[in-house]
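One protein chain is absent from this view; the other protein chains keep their places.
The first chain written gets the first letter, and so on, giving A, B and C; residue counts start at 1 in each chain.
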Amino acid sequence: MAKLYFRYAAMNAGKSTALLQAAYNYEERGMAVVLLTAELDHRDGVGQIASRLGLSREAVTFNASHSLAERIAFAQQERWIAKLACVLIDEAQFLTSAQVQELHRWAHAYDTPVMCYGLRSDFQGNAFAGAATLLVLADDIEEMKTICECGKKASMNARFSDDGERIREGQQILIGGNTRYRGLCPDCFY
Amino acid sequence: MAKLYFRYAAMNAGKSTALLQAAYNYEERGMAVVLLTAELDHRDGVGQIASRLGLSREAVTFNASHSLAERIAFAQQERWIAKLACVLIDEAQFLTSAQVQELHRWAHAYDTPVMCYGLRSDFQGNAFAGAATLLVLADDIEEMKTICECGKKASMNARFSDDGERIREGQQILIGGNTRYRGLCPDCFY
Amino acid sequence: MAKLYFRYAAMNAGKSTALLQAAYNYEERGMAVVLLTAELDHRDGVGQIASRLGLSREAVTFNASHSLAERIAFAQQERWIAKLACVLIDEAQFLTSAQVQELHRWAHAYDTPVMCYGLRSDFQGNAFAGAATLLVLADDIEEMKTICECGKKASMNARFSDDGERIREGQQILIGGNTRYRGLCPDCFY
Partner (left out) sequence: MAKLYFRYAAMNAGKSTALLQAAYNYEERGMAVVLLTAELDHRDGVGQIASRLGLSREAVTFNASHSLAERIAFAQQERWIAKLACVLIDEAQFLTSAQVQELHRWAHAYDTPVMCYGLRSDFQGNAFAGAATLLVLADDIEEMKTICECGKKASMNARFSDDGERIREGQQILIGGNTRYRGLCPDCFY
């Protein structure tokens, strides 16, 4: 039985590296995968999954209006994949709740694993819609651990201005690099 | 650093047994705990945490209008506890989002672990408010595994009528025993 | 695919309670299980799995000279079980390495889960033979957490004399109750 997986972490834990490693592991064994990422993440150009360690690969993008089943089928056709072994999705916090429900049914209907990587909560400690639904429906949830500057485990995400000041109000989505977000432990977050 | 824990499972996995065992483990080492449970769970009388294995203990109840910090303080006074080692909460899916946020701050402010046990999703696969917020904020999340009738892992909860028919529409909360809910795997659920 | 599971913990974490809960969960769904425990554990009479919470059940015993496949078959016949859903083994640290290897093959050959509960290390921090081999071969390993008297997680086991003095030399196996062993965190252990 294939599963819907959610690998969540604070900012800068190495989610994209882990996704690229999983893709490599499948392909090394001769199994085909498709990669998807959120359209709104323009850090590395639309359609790139890039790790801070310097690795990157192209990915099909999704936005809130897409059917994920259609995006998977599109990505599969584009790469001429006859038999799909796994679907890997980066920035999965930006999925809608309906898209996560669709993926949960899809993984079980097609008996094909779907591995989602993403953040849990925004800079105010509130859930991203996609993450919230993944946490409720995923068959397998695992935290990817990283550290706060104080040495404890980071589980929250804080937003900072360009001059390093903590920002507590504003829109949920404001994509940027390391300068704007940092993973913190709850003690430092509060 | 104390943590907010969430131990989630489908119906009938043994959540209350695990909570009572954790309480026993603390008390056996001379450490004091308080137990809370949802007021609306009348299965075993208001203020009882009972396991299907036959064990039960009294607990202070909470409802949606309570401050959890106040309920913890109340429970502590009632049992003349000078130094509190751990807070144990059953039926934690019935906490409000605000109550979970309060507990997260409380655990870190008082450096005292809070262990919550509860369901993830209702009979339609939607999140309970308390579970959704626990999944986003808890410092440590662990699934308690149980089995579906088909032998696979149960992660969903289905509602059945007294004569065994599956019910797909209705209110989220309708407390009852084994006759009304059963844990199922996603394949059997869908 | 069925798995060989190992649930390990320090003394007094609630291993037997968890085993009895798992047995209950299977049987409640109409599935049959067999229970095994070590012959040398006389705490509760030969052939009893008993939890400190007051629960207990009979179990078939094993010793170092047994074939576990034969003990499982014996236990199955004794309870007239046509179709076996799960094998549950307490005090699994007392299995020999060869018995664990046999169980690993057995679980995969018969596609039937085998769940082993036991300690990891003895009072000197050395492995029990059965635990060492389970840690190397089990398909799924999970720690059952309990607390040290200092509040941190207990992962080591210390032996004490009747008058409470720490004992650091002696035989590996010396069965007794709470008075003789206590789970400690590594800081307190060293």
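Basically, a residue touches a chain if its C-beta (ideal position, glycine included) is under 8 Å from a C-beta of that chain, and two chains touch if they have at least 3 such contacts.
Keep in mind that what you see is a predicted model, and the values were worked out from it rather than measured.
**Q** So there's a chain missing from this view; which of the remaining chains does it actually touch?
**A** For the complete complex, the undisplayed chain touches A, C.
**Q** Among A:Leu53, A:Ala73 or A:Ile173, choose the residue that contacts the chain missing from this document, as touch is defined above.
**A** Counting the whole complex, the residue in contact with the absent chain is A:Leu53.
**Q** Who touches the missing chain here, C:Met31, C:Ala64, C:Ile81 or C:Ala127?
**A** From the options C:Met31, C:Ala64, C:Ile81 or C:Ala127, the contact with the absent chain belongs to C:Ala127.
**Q** List the residues of chain C that touch the chain left out of this view.
**A** The list for chain C reads 1, 101, 104-105, 108-109, 120-121, 125-127, 131-133, 135-137, 139, 141, 143, 152-153, 155, 185-187, 190.
**Q** So which bits of chain A touch the chain we can't see?
**A** The missing chain touches chain A at positions 12-14, 17-18, 20-22, 24-26, 28-31, 51-55, 85, 146-149, 151, 178.
Simple rule for what comes next: only the chains that are shown with their structure count from here on.
**Q** Give the rotation angle, in degrees and rounded to the nearest 5, that superposes the C-alpha atoms of chain A onto those of its identical copy chain B.
**A** It works out to 180 degrees.
**Q** How many angstrom lie between the centres of chain A and chain C, each centre taken as the mean Cα position?
**A** The computed centroid separation for chain A versus chain C comes out at 39 Å.
**Q** Give, as an integer number of Å, the spacing between the C-alpha centres of chain C and chain B.
**A** Averaging C-alpha atoms per chain gives centres 27 Å apart.
**Q** Give the residues of chain C that touch two or more other chains, as numbers and ranges in rising order.
**A** Expected reply: no residues.
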